[in-house]
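Missing here is one protein chain; the remaining ones are kept as they sit in the complex.
Going by the order they are written in, the chains are A and B; count residues from 1 in each one.
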Amino acid sequence: MTLHTPVTQDAAQPAYNYAYLDEQTKRMIRRALLKAVAVPGYQVPFGSREMPLARGWGTGGIQITAAIIGPQDRLKVIDQGADDTTNAVSIRRFFEKTANAKTTEATDEATIIQTRHRIPEAPLQAGQIMVYQVPQPEPLRKLEPREAETRKMHAWAEYGLMQVKLYENIARFGEVTTTYDYPVLINGRYIMAPSPIPKFDNPKMHMSPALQLFGAGREKRIYALPPHTSVKSLDFDDHPFRIQSWNEPCALCAAADSYLDEVVIDDQGKRMFVCSDSHFCETRREDGHRGAMLADATSSGLVGESKL
Amino acid sequence: MYVAVKGGEAAILATHDLVAEARRGDEAVPEISVAQIREQQGLACARVMNEGSLYDADLAALALKQAQGDAIEAAFLMRAYRTTLPRFGSSEPVDTARMAIRRRVSATYKDLPGGQVLGPTYDYTHRLFDFALMEASNIMVGLDPTISEREGEPHSAEDARVRPEHDAKPLDAHMPRVPDILGAEGLMEPEEPPEGDPRPFDLTREPVSFPADRDVRLQAMARGDEGFMLGLGYSVQRGYGNSHPFVGEVRVGEVSVAFVPEELGFAVDLGDITLTECQMVNQFAGSKDVPPQFTRGYGLSFGHSERKAMSMSLVDRALKCREFGEAAEYPAQQDEFVLYHSDNVEAAGFVEHLKLPHYVDFQGELELIRRIRREREERLARNQDTLPEAAE
Partner (left out) sequence: MTDETLIGPGFADPVFQSQGAFRAILAALAEPGTRQAVTEGLTPPNGLHAAAATALLTLADYETPIWLPPALRDGAAGAWLRFHCGAALVAEPGRAAFAVIDGLASAPALADFDAGTDQFPDRSATVIVQCAALEGGEAVTLSGPGIPGTRTIAPAGLRDSFWAEVAANSEAYPLGIDLLLCHADALFGLPRSTRIEGAF
């Protein structure tokens, strides 16, 4: 577990409001969040602000976190499942700086988890809030580029086009070939983009005890899943939804039930598979789980002792 | 490698230092000042003010300095700052008919009240390098040696012949806008505010829905990327959009901005801003209810930025296709296409976000493609002896 020390405010910095956004903007986002919660899976348009971080780099998630965070919260930020990826570090620093946020890498200690592309392996708990960064909130966009049209399709729950596309996949490849951002049906009503998490993570959304909020800054949409909400990955009776699986466990912690990243070790095609959730992997190693390549990885400096 | 993605914090701090170093360049060369950029790179500042949606030449110059001259990065800095500024309200509409003209040209009339005012323009410069600028100082910028009388000799600012025309003789006080001249004859599509003259929409505060009204479209285009607007405007001329425009007028100059504070109840002059306005005159065959008339394409931008204002006015007319019952077949006629893709700060962010790690998603794709290939090979092996592969 690592607790980050907040960066102290430099007197020379301009005085921004707590969590950067002004109070009027927070109210606007908060109103959108409440409507999003009341209509799970429906995309609420909101007056997304220009943020000091680039569009497409998490500005939707950042605006949501800024609108909800308070002094009682403990914030975890992950990208690709890891706390130490550059953009996760950058966003965590943003909140340490602007909201004096208490941060953590421990999933079970966090009250707010802002994420890009993963849901942590450790089960989410009641009272936690997941904030997803969403690049493209419209699950139908690849089928229909016009917003005026997709909005009607959602209004009338006309989702035939999506079923056809998935079935064409099956006809051609024998299975649905979408591996991430796999569309889900929420509360039996709206089709929703779960953000580009691997479909491996989709089942974690279903009936989760945590509140899940989704922010698309560039596309100016907010949507939400209250706790205990039905999330069904689209499939067919004869081709049920399946998640990814690997032939070998994590090379470092021996977990057989986590999402794995492939690490290329040399130019001879040698590779190892390790947990994408860095905190999950570290916790398991601390608990004494040892993967087949942990000793090698430690002796060659691939895995630092400092984290253990 | 596994730990290579760790230690992100130190790496990020290092990039900040490296950027600062790159921005400064060779320290033997004197550092450029913000005032120098503001005064000597005014057209770049205008672009940054337009795309940054903020009229502040000093900040535009600072943004350009900080961004090493990258116009989109500079516009991004402006916007991120702009979003934090408190709002006191909306100004009164500016009156471009009362502009202090620096330049005003019409392509539709040989002469007109107020006359043609060429003003500062690169239009008739021959694009030959003025190598004197390489070294010398105190030379008026933009002079083309081939059209000056004393070829090869540097011209000083004191030389009366290189002074702008309007310094020599005063301009007419009255400079009616060309569409107003046509309008007096009933030939120009009238420009009327929507019912009740509501406050214009602000897309930086509220989410846009489609079809978008004209105020939204004009705001989006005014902030839009100059290159993108230029390309779209050009496409309209080349047949991707049915447009036969004439430049009714391009005018550049200063207008005053007035604001009515709630507690005072009367207008207070906030100062002058430089604007470029373009009004294109387009044809319209008329309809059952409307006789044939000219229609207007409108462009307005901060600073001296004719290319931007002209491109905008072409696309503005193209986007009016819905109002005139014309087919919307081409990109420049489709409001969703134009509005969603003209914002270069958003576009740059999303294009460049592809640099971020995507290895979790890529792993999903790898797993899938390996499995599909494996299953295909197994299937082929099974079928090899019995069936030829069916053609797909």
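Simple rule for what comes next: a contact is a pair of C-beta atoms (placed from the backbone, for glycine too) under 8 Å apart; a residue touches a chain by one contact, two chains touch by 3 or more.
These figures come from a predicted structure and were not determined experimentally.
Enquirer: Among the chains included here, which ones are touched by the excluded chain in the whole complex?
Expert: Looking at the entire complex, the absent chain's contacts are A.
Enquirer: Return the single residue from A:Ile68, A:Leu166 or A:Leu234 that touches the missing chain.
Expert: Of the listed residues, the one touching the omitted chain is A:Ile68.
Enquirer: Footprint of the hidden chain on chain A, which residues?
Expert: Interface with the chain not displayed, on the chain A side: 17-18, 23-24, 26-28, 30-40, 42, 44-45, 67-71, 151-152, 154-156, 187, 189-190, 207, 209, 211, 224-230.
The rule is simple: only the chains that are shown with their structure count from here on.
Enquirer: Between chain A and chain B, what's the gap in Å when you average each chain's C-alpha atoms?
Expert: Their C-alpha centroids are separated by 35 Å.
Enquirer: Going by the contact rule at the top, pick out the chain A residues touching chain B in the complex.
Expert: Touching chain B from chain A are residues 14, 16, 20, 22, 45-52, 54-57, 59, 79-82, 84-90, 93, 116-118, 135, 145-148, 151, 173-175, 177, 179-181, 196-200, 218, 220-221, 244, 246, 252, 259-263, 265, 274, 276, 297, 301-304.
Enquirer: Could you please specify the touching residues of chain B with respect to chain A in the complex?
Expert: So the residues of chain B in touch with chain A come to 1-3, 5-9, 11-12, 76, 79-80, 82-84, 86, 204-211, 336, 340, 345-346, 348-353, 356-361, 363-368, 372, 375.
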